[in-house]
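Right, one structure below, let's go through it.
Here the complex is missing a single protein chain, while all its other protein chains stay put.
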Amino acid sequence: MTSTHSESPPNAVLAVRKERGVAWVAINNPPINLIDMRLAMELDALSRTIEAAADIQVVVFESAVPDYFLSHADFGLLQQARNAGRYADTSQLSFYQRVLERFRTMPKISIGMIDGRARGGGAEFALALDMVFASPSARFSQLEILVGINPGGGGAQYLARKAGRSRALELCLGGADVGGDLAVSYGYANRLLPAAELRPFVERLARNIASFPPEALAANKANILAAEPHPEPGLIDAYGKFAGLVASPEFDRRVAAFMAAGGQTAAGEYKDPAMLSEQLA
Amino acid sequence: MTSTHSESPPNAVLAVRKERGVAWVAINNPPINLIDMRLAMELDALSRTIEAAADIQVVVFESAVPDYFLSHADFGLLQQARNAGRYADTSQLSFYQRVLERFRTMPKISIGMIDGRARGGGAEFALALDMVFASPSARFSQLEILVGINPGGGGAQYLARKAGRSRALELCLGGADVGGDLAVSYGYANRLLPAAELRPFVERLARNIASFPPEALAANKANILAAEPHPEPGLIDAYGKFAGLVASPEFDRRVAAFMAAGGQTAAGEYKDPAMLSEQLA
Partner (left out) sequence: MTSTHSESPPNAVLAVRKERGVAWVAINNPPINLIDMRLAMELDALSRTIEAAADIQVVVFESAVPDYFLSHADFGLLQQARNAGRYADTSQLSFYQRVLERFRTMPKISIGMIDGRARGGGAEFALALDMVFASPSARFSQLEILVGINPGGGGAQYLARKAGRSRALELCLGGADVGGDLAVSYGYANRLLPAAELRPFVERLARNIASFPPEALAANKANILAAEPHPEPGLIDAYGKFAGLVASPEFDRRVAAFMAAGGQTAAGEYKDPAMLSEQLA
């Protein structure tokens, strides 16, 4: 396997570099790594590429954009999808849920290295990964409630399994950021590392994992996944509830107010989303 | 909706004040907020009122009694109920379990703001709430084992889901108080807040939650509840075991010894109940 810095097209928002069995993926969709159509499509394509790559054992996600790891979905995109009838059938996993479940269940190991904001769909993505390591500047939130919806990717199912019912309720009903030690106790991060140690720690761990036999990695991962109740019924329930809520005029009203308050801009999204609660009511 | 300080009769042990979609409930049954017949009946009535109130999104429980949030059941009341044949049918949830499950499952959000002792049935109540915030002076314990029984309200089911098997076993088999950081890692509290920040934090969170659309709150809560194995079989198992143990002469012997040691008085219940272990043997 060759080490290369140019696995991805020059204009891609996901820049992939492969080295010794590890794919390093830098998310580069400034200013806030919003999950727009292009980023969603590239995540889907990447999930299939990684799953099929015989020379990759580990994939590490990091951000190329300061302060933001991965933001929520472009709310305008959700409105377009709804208007186009894309949420008509909620009897199966959604497009985004299939991407998340592909990473969660593939016999490869996925790691998030996070030192910025991960919110909404971006926080759901982090929760689906096999493990996450965070620096004190990382921030996580399920801000969906601010626009009157729920985590449509089903992230509450992953979160509740990691953080328990009461902490999952606090985050999904309150919409506030958690960082630092709270991010660890609320299940978003395996552990918190000082900023200077985050990359060396993840590099060493990723290299170690990539040195182990693929069959042993796959067996260990599959057995651990089997310890939890399968999330699919809860994911489908989440998708159905999401489809119902985005169909409400209240969603459009709140999205407009969110945009007017600076939503989907770097300045507007820098602060804790819960601070907007009463302004959007 | 009007803000009022007089939603409840002047002699009620639960004083309810409604303000901007939030019902603030002060538990006022001095000296230790023992769950006696009157308090149990008012909790049941309140759970139905809150569930049905179109103008309430959030209910916050606090204590009007220093040092005590909510104590265990009046053990004499349990003896009377047993003698009256009230535990004859354990094939369905008990009266108290139905109260707890009503709060846990209703499409309204319940919060405990705790800076005193919550033990036995009072700790079970806290575990059933959607979330709990505690100050360093909060104390939690499952002291049922001291009188030779188990948490009959099924609190061990909630606790084991939050704290895991080993911590639930330690608390239910040891009967000791946990407070501070331990209360957080043992699942009784979402997080610990300095005494001066507890009320402002809960006020802000309750107001934020009450500002969100009721449909979105209900959908988020229901999806999170679906992430856990349903507790009902475990609750019914707990009730059956409880009914068996309270029927034993050992229960009466231990209750008498507990009362003789100051049980159900403010002075006697101030200290860690586990300190009585060998004295009650």
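Letters are used for the chains, namely A and B, taken in the order the chains are written, and counting of residues starts over at 1 for each.
Following the convention adopted for this analysis, contacts are C-beta pairs under 8 Å (C-beta built on N, C-alpha and C of every residue); 3 or more make two chains touch, one makes a residue touch a chain.
The shown structure was predicted, so the numbers you read here are calculated from the model rather than taken from an experiment.
For the chain left out of this panel, the touching residue among A:16, A:60, A:99 or A:132 is A:132. Interface note: of A:80, A:208, A:265 or A:279, the residue touching the hidden chain in the full complex is A:208. Check A:12, A:77 or A:217 against the missing chain and you find that the one touching it is A:217. Checked against the full complex, the candidates A:162, A:199 or A:253 give a single residue touching the omitted chain, namely A:162.
In the full complex, subunit B touches the omitted chain through residues 144-146, 148-151, 156-157, 159-161, 164-170, 172-176, 182, 185, 229, 231, 233-234, 237-238, 241, 244-245, 248, 250, 274, 277-278, 280-281.
Where subunit A meets the chain that is not shown, the touching residues are 109, 129-132, 161-162, 184-185, 187, 190-191, 205, 207-209, 211-213, 215-217, 219-229.
Just so it is clear, only the chains that are shown with their structure count from here on.
Each chain gets a centre from the mean of its Cα atoms; for subunit A and subunit B, those two points are 35 Å apart.
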